[in-house]
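The complex is shown incomplete by one protein chain, all other protein chains being positioned as in the whole.
For clarity, chains are labelled A, B and C in written order, and residue numbers in each chain start from 1.
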């Protein structure tokens, strides 16, 4: 199999805090804060490269979650203090990190056995497209640039819950939540929840249920930015910041 | 699958040195000494329960072999000195053993990955029957007693070389080297070499080649004690003690 | 995150009749002896047990067997149980025997999200009866399925309060894989330590696999076959 892809947001491994304009930062901050509220005490969580990584900055106080890195670590801590970085200690984005009390290291094979075996409570990752069946595309654009899927396909296939963290539309304002993904899939019917700066959406067997709308937006605002049909939840409410 | 088996020599887990009459001991001593001469420096070897275990007492001087135990150990040492036995340190026959410098421990799964992956240079084990295709039966006699196959099926299927160590005939003088095994197989076409107190026999695609005969015996003596047809080797010679 | 339970009784409080339970250990080495005793006291019935051996008569899983708690057993070697033999012959228990490597790999597969795999072990024997067989690169293999359980009882030497485990010598055996293959894994340890006390490079079982942990009440660590050599000689 030969794969051709473009520079992807989901695979962009530069620390996002250093490379995005301020407006995007604000959007992203809202997205990751909302997702952080889904964390529960004792969760083992894999945060994808880029925006999802930022969820770690907003873990609610009073709960303990353990972050998994698919290159073989449970217990990722913050970036090290300058001068304490260790070439043998990186996350899946190849960034230097630190370890927490209770950390364990293991091989890549053991790491993906853990992932594929359904032991990860929550996987958060970016996407280029998601559709109303919960299929996700985030790894390749045929005919463009070559990167590879890394661990994303395993994570979406087997994490107990998959949350997509992404901006609601492309930079050009085109919908990213589609009736059907057009790009090659990362996983078919795997996404449970989509969180954007506009909405919190649950993927159900009957379609996409809009559960929360960002403050000051209407259902129609969100629907207009979404190709797939949205079903208003009976308990539709405003997204908490 | 329900299995009924009889008390098997191959599965008899009492230390053989304590339970066999002197004449058998002498036979066994000759068998295991001959097999020990097959060891090469750097070999990783699995010795089956019972007689094969005794091969360890005759490792030629000047070479180093590492003994594997399928319950998760490389580097089995001798029985511990009285008072130093450790409940956490046993071999596959459940006997207390000691460890050697360079020992490593691992899980049963890793141990059988090692065995099944073809990393064991030599497996020596007992048999109730072997046939001219190299099939072996050593784990069950239908309608009798229940024990189970343990690790023998994995060892015969995947060790680089499989040597059967057994007495040439049953206590009643019946041949154990047959045209075709009558008991349920442990492995089909897996044995490379058969060593008994009478002979050293190589299993080849064209049949059983008699390579060595015990001192004072003739080809006919060995053939009479063997149901399968034996092919005299062009280099047929006397077994070294 | 609180995984620590008070004792073996508390650890198994919700194990219902009819459960499938993996139990670590090889022979009597590395068995979760406190959990087994607690299960015998509780009297939980109609169990399916998955364990390489079934203890010995009167000790380890032999206790569960004698109390008639085991309805079905999957393992690889049961040669130490006269009682089991008798029960099988009297059809009081279902027994499924598998080659030890296939047995251990099936458990690993259960924990690793692999529903089935191919192994050369047992091809051409009754182990392959009624199973799919297949040629890969000129060699024949048997397809085997994953094993999973409702509960896994494992025993480690040391564990921290988040369930990170370290095993000792050959007492490791089936414990690490079983820890991965059950809905609820319960670990008993000889030494329960604080989070952070175990070197992260030396963890054998990461805490993610362990739901409950406690320091075992009593370790008899019985030796099945004591074999020694004289102090002089050898």
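The definition used in the following text is that a residue touches a chain if its C-beta (ideal position, glycine included) is under 8 Å from a C-beta of that chain, and two chains touch if they have at least 3 such contacts.
From a predicted model like this one, the values you see are computed outputs, not experimental measurements.
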| item | value |
| --- | --- |
| Among the chains presented, those that the missing one touches | A, B, C |
| Residue among C:55, C:120, C:163 or C:207 touching the omitted chain | C:120 |
| Residue touching the undisplayed chain, where the options are A:42, A:101 or A:184 | A:184 |
| Residues of subunit A (touch criterion as defined above) contacting the omitted chain | 1-4, 11, 13-15, 69-73, 78-91, 93-97, 99, 105-109, 111-113, 115-116, 135, 145-154, 157-158, 184-189 |
| Residues in subunit C touching the chain absent from view | 105, 109, 112-120, 136-137, 139, 141, 145, 166-169, 172, 200-202 |
| Sites on subunit B contacted by the missing partner chain, in the whole complex | 41-42, 44, 64, 66, 68, 74-75, 99, 101-106, 113-120, 158 |
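Throughout what follows, only the chains that are shown with their structure count from here on.
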| item | value |
| --- | --- |
| Most central chain, Cα average position | C |
| Centroid spacing, where centroids are CA-atom means, of subunit A and subunit B in whole angstrom | 55 |
| Separation of subunit A from subunit C, taking each centre as the mean of its C-alpha atoms, in whole Å | 37 |
| Of all residues in subunit C, the ones touching two or more other chains | 108 |
